[in-house]
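Right, I'll just put the structure down here and ask away after.
Missing here: one protein chain of the complex. Every other protein chain is in place.
== chain A ==
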């Protein structure tokens, strides 16, 4: 393809942000659709974060049925994982923040 699709361009923009280690898009079943990391790491992140997002969403809804999950961030010793959830897809970005 000579002309990159807009999807690729958007993902490339996110990936080129400062400190971003990896970006991936996961569908509603937890299957990764687009990724910048290697296969085994992608599958691991996709499966685990998909389940965690479902759990987080149900937590918010249980506390207040009028509320809903908009963004999920997990901070660990080494980096920060950000998950933007949606009805059909999940965008996962892993960033190594400046300490």
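The rule is short, and it goes like this: contacts are C-beta pairs under 8 Å (C-beta built on N, C-alpha and C of every residue); 3 or more make two chains touch, one makes a residue touch a chain; residues count from 1.
Note that in this section contacts and distances are computed from a predicted model.
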Per UniProt, the name of the complex member that is left out, chosen from "Cytoplasmic dynein 2 intermediate chain 2", "Aspartate aminotransferase", "Proteasome subunit beta" or "ER membrane protein complex subunit 1": "Cytoplasmic dynein 2 intermediate chain 2"
Sole contact to the chain not displayed, among A:20, A:37, A:52 or A:69: A:20
Where the unshown chain meets chain A, residue by residue: 5-7, 10-11, 13-14, 17-20, 25, 27, 31, 33-34, 70-71, 73, 75, 77-78, 80, 82, 84, 86, 88-89, 91, 93, 95, 97-99
